[in-house]
Structure formats: structure tokens, C-alpha cells
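Got a structure here, written out as C-alpha cells. Questions coming.
Note that one protein chain is taken out, while the other chains of the complex remain in position.
Here is subunit A:
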Amino acid sequence: MTNQSQSHDQEQAKQPAQMDVGPEKKFRQYLSEGSFHLQRCDQCRQHVFYPRLLCPHCGSMQLTWVPASGRATVYSTSVPRSGGSSYNIALVDLEEGPRMMTRVVDVAPEDVTIGMPVTAFIGTIEPNGEPLVLFRPISGDDS
């Protein structure tokens, strides 16, 4: 009994160091550090978003994290409304290839247009909210 419980304690103590950080957690870690990272497949060289253990294109498990350029184009846009308030929900095509859902902010939600060039930043959509990848239109200065 004693031996068993000792070894059990040791296993538990070792666990955190051995914990495998999956792509989901890794992506969130990058976000909390203020950076937006994508994966790129070592095999077929395509970029992958959202983060996965295997490449959805070729099936390879060899994916490498790379910083995203942040440059994207609006693919579609919408304005959800409730109780007098409204905001933007868009799909953007990242320069690297993948598409993602986001909000385009710093512009009236109705003024977001398909084809609009946008750039990523890490922000939140509510006070003390989790960090998210948001986009804003590229101004004259940025481009």
C-alpha cells in the first residue's frame, strides 16, 4: 500500500513537466503573449488554421508554428443585431491561405465590405475578455 501510494505521488509530481501541450493550448499561449501564429505543414508547405495535430490537406503530423503576416482580405461580412446594438462578424482570407471568422473593428459594422484589405491585431471584444485575433481596415499609413 505504502509503496503504491508513494509511486502514485511521484507520477503525479512528474505529470506537469511531461504534459504535452497540444496545438489548441499552444495557440492560446501565443495569443496571451500578444502574437498571432499559424501552423505550416513541413510536408505540403500549406498553412493551417485553425490549429491542428495533423495537416487537413495531406495528413502529415509535422506542423511548424510560424508568425502570421496579419494581412487578410474580407471574404464575407454580416451585421448581427439585437436589442438596438450591432457589431460585425466577418470571414477573412489570410494572405497565407486559410480563412477564419473574426470581427472587423474600428469601422462601422455596416461599412465593412467584401474585398476590403484588413490587418490583424490581438484584442478583446469585452472588458477583461480572452485575447482574440481581431482585424481593422488597413489605413493609408499601413499600406
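Just so it is clear, a contact is a pair of C-beta atoms (placed from the backbone, for glycine too) under 8 Å apart; a residue touches a chain by one contact, two chains touch by 3 or more; residues count from 1.
The rule is simple: contacts and distances are computed from a predicted model.
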item: Undepicted complex member, UniProt protein name, chosen from "Nicotinate dehydrogenase FAD-subunit", "Thiolase", "Carbohydrate ABC transporter membrane protein 2 (CUT1 family)" or "Osmoprotectant transport system ATP-binding protein"; value: "Thiolase"
item: Given A:Leu54, A:Val79 or A:Ile138, the one touching the chain that is not displayed; value: A:Val79
item: Residues of subunit A (touch criterion as defined above) contacting the omitted chain; value: 24, 49-50, 75-82, 87, 89-91, 99-103, 110, 114-115, 125, 130, 132
